[in-house]
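A single protein chain has been omitted from the complex, and every remaining protein chain is retained in its original position.
Each chain carries a letter (A, B and C) given by its place in the written order, and its residues are counted from 1.
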Amino acid sequence: AAERFTGPGDLQRLTRPTDAHKGDFGRVLVVGGGPYTGAPALAAQAALRAGADLATVLTPEPVADQVQGFSEDLIVRGLPGARIEPTHVSTILEAAADQDVLILGPGLGAADPTREAVGQLLEAYEGKAVVDADAISVVSAVETDASLILTPHRGEFEGLGGESADDRDGWATSAGRVAADLGQTLLLKGPHDVITDGDRTRINRTGNPGMTVGGTGDVLAGVTGATFATLDPVPAAAVAAYLTGMAGDLAAESRNGGLLASDLLGTLPSALGGEQA
Amino acid sequence: AAERFTGPGDLQRLTRPTDAHKGDFGRVLVVGGGPYTGAPALAAQAALRAGADLATVLTPEPVADQVQGFSEDLIVRGLPGARIEPTHVSTILEAAADQDVLILGPGLGAADPTREAVGQLLEAYEGKAVVDADAISVVSAVETDASLILTPHRGEFEGLGGESADDRDGWATSAGRVAADLGQTLLLKGPHDVITDGDRTRINRTGNPGMTVGGTGDVLAGVTGATFATLDPVPAAAVAAYLTGMAGDLAAESRNGGLLASDLLGTLPSALGGEQA
Amino acid sequence: AAERFTGPGDLQRLTRPTDAHKGDFGRVLVVGGGPYTGAPALAAQAALRAGADLATVLTPEPVADQVQGFSEDLIVRGLPGARIEPTHVSTILEAAADQDVLILGPGLGAADPTREAVGQLLEAYEGKAVVDADAISVVSAVETDASLILTPHRGEFEGLGGESADDRDGWATSAGRVAADLGQTLLLKGPHDVITDGDRTRINRTGNPGMTVGGTGDVLAGVTGATFATLDPVPAAAVAAYLTGMAGDLAAESRNGGLLASDLLGTLPSALGGEQA
Partner (left out) sequence: AAERFTGPGDLQRLTRPTDAHKGDFGRVLVVGGGPYTGAPALAAQAALRAGADLATVLTPEPVADQVQGFSEDLIVRGLPGARIEPTHVSTILEAAADQDVLILGPGLGAADPTREAVGQLLEAYEGKAVVDADAISVVSAVETDASLILTPHRGEFEGLGGESADDRDGWATSAGRVAADLGQTLLLKGPHDVITDGDRTRINRTGNPGMTVGGTGDVLAGVTGATFATLDPVPAAAVAAYLTGMAGDLAAESRNGGLLASDLLGTLPSALGGEQA
C-alpha cells in the first residue's frame, strides 16, 4: 500500500527504459491563455521539465507569438480570436486525439464563452485531463467520460462544494468526499496538499511560503500533465505535488523571498533527480 | 527607535508566515512605458524579486508585447495609443482597486497628456503608490489622499523645490523639509540615499558607482512597490533602498564596471536573504 | 582506417588553425520552419555551437521574427507565405550559393507544396546538404548532384525503403544498403546511431533516453551542418552524432529526466572540448 505522505520513493515510478522512443514519455497538450500569456507558457515548459517528450500549446492568436517566444522547445498553435470559445472545440478535440494528456485551464480566464467551451470539451473528451484554475468550476456542471485530475486551491475547492476545515485531516476528509462525488481525482493545494480520489488519500508536505507567488499553480498543472501521461491519477497527482514543492524548496533554499514561478523550471530537473532542499 | 542607518536588521520586517496565501505578499500594479519599454519591465520584475506575489503592468499597446516577452511571470495589459493619457485613467483606477501598491512612472515619459493623466490618477487614487521618474514633478501640483513614496534623483528633487546641499546632513534636512511640505515620504537617491517623511529620517549607504547605468531607478521603484505592500512608508522605502543597493553591490562584487540594471534582478534574492557584498 | 565506434579521437578533426578568418569554419544555411518555429531556431543555434562561423535561417515570414528573437547570433530572412513552397526555390538557391552547407528540413512540415519545393531544391542544388525530418522522404524520388547526409529516425528510414532489423548489426547492414542505393550518406538515429555511405560504417553509442524529447533531432541536424562544412560526409556525420549524444549525456548527468533540446545548446561546447559525461 502507498504511504500516506509523499516522498522520494514516489520518484521511482518515473524511470525511463533505455530503448525509449520520442513520445514514449508523454505528449501533453495545454489549452490555455487569452487574457493571460505567461500561464500556458509556464505549464507547457513545466511539463517538459517534468519529463514529457512533447508539449503543444493551443492558445488564442494574440498571445501565441509570445508564448512561443519563451522557448524553442514548445510547439504553439494560435486559435482565432482573443479567448478560447465554443468555435475552437472541434479543433482542440482533433489536436487532443494524438496526445496523452490535456491540460485545461492555465490563463483561460472566466469569460462565459470560454467556460462554455470548457464544458463542451469535457463532455466530448474521453482521455486524461488536468483541470486547473477557471476551468475547475465547470467540472461539477457537466458529464464527462474523461479521467480528470483537478488542481483547486482552497477557494476553487469551496466552489466545487467542498467544505472548509480546521486542520489537515479535516481538509483530507472533505476533499475525499468531493472527489468521490465527482468520481475524479483531486489535488487540493494548501500548506500541505491533499491528493485523493475518495478512496486513496496522499498528503504532500514539500513547498514553502515563497510559492504564494503567481504562476506556481501553472507549473503544478504542467508537472501533473507530465506525470499523468505515464501514471494513474492518484500517483500522478502525488508525484506532481511532491516534485513541484521540492522544486520550490530547492529554488528557495538560499532566499528569504523573491521566488518566481519560472525559477521552478530550472529546479524541476534537480527535484526529478531526487535532490533534497 | 529605528537606527539612522539602514542595515541587515531591516530585513527582519519581511519574514513570511508559513500559512501564507497567494497575494498575501502584495499585488503590485506598474503603470509605465510608452516612450520606453524596458523601464516598466524592470520595475515589475524587481517587485517580484523583492517578494511581491503578483506584478501586473498596464502599458501602451505598442510596447505591451515586448514587456510581456521579458518574463512569463508578469501579467501585462495593453492600453490603446502610444502613451498613457487621460482616457486611460478610469481603466487604471479600476485595475488598481484590487492591488496593494501602484507604481507610477517608469518609462512614462514627460508628454503633456501623460502628465495630465498622472495628475488625475493621483487626485482620484486613495491607496499606496510609489511615484518615480517623470511622474514625480506632477505631485506638487495636485491634491491627493494617496499615501506616496517619491523616489527622486537630485535633479527631480530640485524640481520639487528641494534645495541642494553640500553634504549628507544638508541633503537630509532639505529632503525632510520637502517631505513635510508634501505630507509624503521621500526616497532621495544619491551616493547615500535619504529616506524621510519629515519626521523620521533614515540613511542608506549600500550601492556603488556602477549603478549609474540606466534602469537601476526602475529596479528601485519596483522593489519599493514590493516592500510598501506590507510595510509603512518610511520602513518600506528604507528597506527598498538597502536591498537595491545591496543587490547592486553583490552584482558588482567581481567587476570593474559593466553592470546592467537587469543584473540586479538576479542578485535581489541574495540581498533579500541577507547576503553581504 | 577509422574505428567502428565513434569516440573522442574523432574530435581531433575539428581543430582550428590560428590564422583563421570569419567564415573559415563554415557558413550554414537552414531552410526550415513554417508549421513549426522552434525547429529551425534549434538547428541554426546548434550549428553555431558546433563551430560554424555563420548561421542563416530562411523561414516563412510568420515565424521569422520569433526565430530571430531566440538569438542575436542568427541571421534570419523571412520568405513570403506561411510555408516553404516552389516560388521560394530560386531565392533559396541564390542564398545557398555562398554557403558551405544547406540544412533542409527542420520544422518544414509535410504539405505538398513544401515537398515539391524540397524536390526542386535537391534537383538544382549541387553542394553539400543535410536532409532531415519531412524532407527525407523526398530524396528517393529525385535526382540530385548534391552531396547529402540524411538523418532519418527509424520510421523515416523505413519510408526510404530501409528494412527494420533485430539488432544493431542488422540495422547497420540495412542502412548500408539504402545508402549505397541512394549514393549518399545516412545517419540512422536510434539507441545506437548508424553512420554509413554503404562502404564505410560507423556506430555511435553516446546519447540517452532523455533525448526522446522533441527537438533533439533538430539539434543533431544543425551540428551535422557545422561538421559537414569542413569534413567529408561519413566523418562529418560520425562526429555530429558523437557530439550531440555527448551533449545530451552531459546535460542529463545530474538528472532523471526533464531534459530539453535547448539544453544541448549549452552543453555542446563542453562536448566539443572533449568533456565526458
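Keep in mind that, in the parts below, a contact is a pair of C-beta atoms (placed from the backbone, for glycine too) under 8 Å apart; a residue touches a chain by one contact, two chains touch by 3 or more.
Computed from a predicted structure; not experimentally measured.
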item: Touched by the hidden chain, restricted to displayed chains; value: B, C
item: Which residue of C:23, C:62, C:127 or C:159 touches the chain not shown here; value: C:23
item: Option touching the unshown chain, where B:37, B:224 or B:267 are the choices; value: B:37
item: Touching residues on subunit B - with respect to the absent chain; value: 36-38, 41-42, 45, 65-66, 69-70, 153, 191, 208-210, 212-215, 217, 254-262
item: Residues from subunit C at the interface with the omitted partner, ascending; value: 11, 14-25, 48-55, 65, 68-69, 71-76, 268-270, 272-274
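Please note the rule applied: only the chains that are shown with their structure count from here on.
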item: Shortest chain-hopping distance from subunit A out to subunit C; value: 1
item: Per-chain CA centroid nearest to the all-protein CA mean; value: A
item: Chain centre separation (subunit A, subunit B; CA means) in Å; value: 34
item: Distance from subunit C to subunit B - Cα centre to Cα centre, in angstrom; value: 49
item: Where subunit C touches two or more other chains at once, by residue number; value: 69
